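As you look at this complex, bear in mind that one protein chain is not there, while each of the others sits in place.
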Amino acid sequence: MSGVSPIIVADAVIKQFGRFAALRGVTADFSPGRLYVILGDNGAGKTTLLRTIAGLSQPTRGTISVLGAKEVKTVRSQIGYMAHPSLLYDEMSGMENLRYFAGLYGIEDDAVAEKRCREVISLVKLDPGLARPVGQYSQGMRQRMSLARALLNDPKLLLLDEPFSNVDSHSAEEMAGLLAQMRDQGKTLLVVTHQPAILESVADEFVWMDAGKIVDRTSKLRGAQ
Amino acid sequence: MKRGFPILAIVTALLLSFGLYEALIVAPTERTMGDVQRIFYYHVPSAWTAFLLFLINFVASVTYLIRRNAKADILALVSAEVGVVFCTVVLVTGPIWARPVWGIWWTWDLRLTLTLVLWLIYVSYLMLRRFSTSSQTPVMAAVLAVFGALDVPLVYFSIWFFRTQHPSPVIGDGGSLDPRMAHVLLINWAAFLCLAWLVCWTRYRLEVVQREVEEAQSLEALLEGDGSR
Partner (left out) sequence: MSFLAVTRATLAKDLRLEWRSKDAINAMLFFSLLVVVIFSFAFDPTAEESRRIAGGLIWVAFLFAAVVALNQTWARELRNHVLDAYRVSPAPADPLFLAKAVGNFIFVIVLEALMAPLFIIFYKLRPLGPAWELLPIAVLGTWALVVNGTFFAALSIRTKNREIMLPLLLFPISLPALLGMVNATTAVLTGEESAKFWIALLLAYDVVFTIACLLLFETILEAE
């Protein structure tokens, strides 16, 4: 293992919701420039872990440091997050949505924002000129637009929660290829999914979770678990 | 500290009995209102105690927001609950006093109205704590407590001004207080403070134990899955 410092360091992270412990002591390092696939049954804690790394949820105990920062707040501009809900406004077109979020990431200049939005929309193989509101997209299109939103700020770290859920196989393959491309560009990706086969050929490591803990880390997708 | 508890309990019982004796027997009968006025010795100290407890809630809430320590949160919860109880006493004794003396059940005088608004604010505080689905309920409750505290001076001034424009019967404050009555009043207040302290202490320990039980249950589940590490 090279002497590169890890991009995410989780130390004995416990997350409790009342009496239910979603994360029961997760200690792990994630290295930069790799594509991790996080697997496990429902209730294993995958989403909670991702949300904690994204800074949307605070650990009840333990610490998480992301991109060297103890407070995820300070490095938000370098993180991209995507979940099963689209995180987009149904009533606006893809372009309108992204123009708004571009503003949130500090891309204020109109021309620069316009260009960047077109760039990422094209990257996910969608038409930037499409005036149809996102609510009328197919699931595959919506997920791709959501991915475009996550890529707006050219993040170093991409956190994706079930990106392939209910997506047609063509869109899923496109996205998988794109994710591999991102990884090749040096980005770090953590992908939670129930369909690891899609990423089998491009993933660097498979992280297995069960009952709130990481139980195994493998480089190949065995029939394990 | 555990040893102090029975001592406090005894002191409280003594003070309450002594206070009762003073209020019912020793205190002079009020000139115009008669014996009904004696409820004053419960009505007013309850109000002062409630206000003090809400002040404690405010301080505990701010402390929690700054330090995020569980003890401050428990103190905030406890003082709010007991404060609401004392507030209820004020709101019940008020009408009981007013009806025979002035013939009305309620008057929107400064003390009663302020007490009612505080009661409403803190009941809503307790409802927030009960209905919250967040894992950070203490934070949300503490913020609400701060809002409530900021509201209090505004409530006071708005009612005060309204009353100067539209005077109405005032329950209690007929003028200066006979020193013997003031004496009884203070004794009862001391008794109520001890009672409040006793109840808060008990409730505090109850809450601490309850949280320990919850933690233990989670810990148990944690250790259960501890085969592969």
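Annotations
Letters A and B name the chains as they come in the text, with residue numbers starting at 1 for each one.
Operating definition for what follows: a residue touches a chain if its C-beta (ideal position, glycine included) is under 8 Å from a C-beta of that chain, and two chains touch if they have at least 3 such contacts.
This structure is a prediction, so every number in the text was calculated from the model and none was measured.
Taking every chain of the complex into account, the omitted one touches A, B. Of the candidate positions A:V9, A:L87 or A:L221, contact with the unshown chain belongs to A:L87.
For the options A:Y36, A:F101, A:F164 or A:W208, the residue in contact with the chain missing from this view is A:F101.
The missing chain, though absent from the display, is touched by one residue of A:R24, A:K46, A:R116 or A:R149; that residue is A:R149.
Of the listed positions A:G55, A:G140 or A:P163, the one in contact with the omitted chain in the full complex is A:G55. The missing chain, though absent from the display, is touched by one residue of B:L20, B:L52 or B:L65; that residue is B:L65.
Although one chain is not drawn, its touching partners on subunit B can still be listed: residues 65, 117, 120-121, 123-124, 127-128, 131-136, 139-140, 143-144, 146-148, 150-151, 154-155, 157-159, 161-162, 165. Hidden from this view is one chain, which touches subunit A at 54-58, 76-77, 79, 81, 83, 85-92, 100-101, 103-106, 108, 149, 153.
Assume only the chains that are shown with their structure count from here on.
Per-chain CA centroids place subunit A at a distance of 49 Å from subunit B. Put simply, subunit A touches subunit B in their complex at residues 14-21, 24-25, 57-58, 60, 210-213, 215-216.
Contact residues of subunit B toward subunit A in the complex are 135-136, 214, 217-218, 221-222, 225, 228-229.
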